[in-house]
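Left out: one protein chain. Kept in place: all the others.
Entry: chain A
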Amino acid sequence: MSSLPPVPGRADDSGALPLPEVPAERDLPPGHHLAHRELLLEAIRADRRATARRRGRRHLPRPFLLPVAASVALAVAVGLAVPGADEPDLVPATVVPVAEGDPSGAPALLDDIALAAAGDEVRVEPDQFVYVESLVSSLQVVVDTDTSPYTTQIHSDRPRLRQVWTSPDGRRGLLVEEGEEPAEGLPLEGTGDADLQDPSHDFLTTLPTDPEALLEMVYADGRGAGGNADQRAFSTIGGLLAETLPPPDLGAALYRAAARIPGVVVVEEAEDLTGRAGVAVARTDEASGERVEWIFDPASFAYLGERTVQTRETREGVPAGTVTSSVAVLSRTVVEDLRALPDERAPR
């Protein structure tokens, strides 16, 4: 059985590569459709009666009990826990002033960044692991049903720690992210293949360190994938810099390649998820108004992280300046084993 066939004109029709198939859709177990339908209508009728009785009162008591539907003995407490202001995993979304980007400053800044990146070679032995530790957060829009009328709240995940260990060949690894299951971490078992969208460390060492050749490869990788080619190239390079330990020559070349992408600007004031102030190299996707910002230390030009800022209000009511995702890199280095931490924090 195959999963739902892709439907022309839908999102998955963008020249999409095959994705893992999911099982074909199934009906509810026999009899359950009608039972649930009856429960739903019973709940609706009960709510209408209750509302009529309580005219003038603002809030429904929560939870209220649903009458037992004929032949189906079920007590349903209606009173849904929808993440709201008291949601411990969410914090209000960050909204920042949208500073104008400066296109003229990008090449010079990226050159400084490239020079800073071109330091000593970091060698990763086959039995060692690249370790990257970051703080991550994404936008979550939730509906609060505790208010009347209901309100939409623009939240972000509470910033959480993400730790990734990967062997240089990409075959072994571990991901531990706060709040995600399993708590002890998810083994990452790669195939040993790698590409520009999911690079292993070994793969990175095979890439050209000539900016022009690199740029050509990046654009070729995105060809046929739809969307704005320049934005895609910028995003691909961003991906090669994030959660990796790029060889210094490659890092420098990636920054020099990015400097050649049309539309890349400097944003003078950017802050990473930990609050570190930086200067950003950025590009706005005109179609969506999202600006992807790579943030660097303004003095050392070290890479601090990446964030995405919505530069104009969306139809969905997400205001201009909302940070839709943010990643701050806290540590990236080489360690001896899975779960091992950098030396200074190893257990004594």
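Note that in this section contacts are C-beta pairs under 8 Å (C-beta built on N, C-alpha and C of every residue); 3 or more make two chains touch, one makes a residue touch a chain; residues count from 1.
Following the convention adopted for this analysis, contacts and distances are computed from a predicted model.
With the options "GTP-binding protein", "L-lactate dehydrogenase complex protein LldF", "Heme exporter protein B" or "RNA polymerase sigma-70 factor, ECF subfamily" in hand, the undepicted chain maps to the protein name "RNA polymerase sigma-70 factor, ECF subfamily" (source: UniProt).
For the chain missing from the display, the contacting residue among A:Q128, A:T205, A:T274 or A:S288 is A:S288, taking the whole complex into account.
Only one residue in the set A:A106, A:V136 or A:L304 touches the chain that does not appear here, and it is A:V136.
Only one of the listed residues, A:R48, A:R158 or A:R339, touches the absent chain: A:R48.
Residues 2-23, 25-33, 35-37, 39-41, 43-45, 47-48, 62-63, 72-74, 76-83, 88-89, 136, 138-143, 145, 149-150, 152, 175, 177, 179-181, 186, 188, 190-191, 193-198, 203, 217, 220-221, 223-225, 227, 232, 235, 239, 285, 287-290, 308, 310, 314, 316-318, 324-325 of chain A touch the missing chain (whole complex, contact as defined above).
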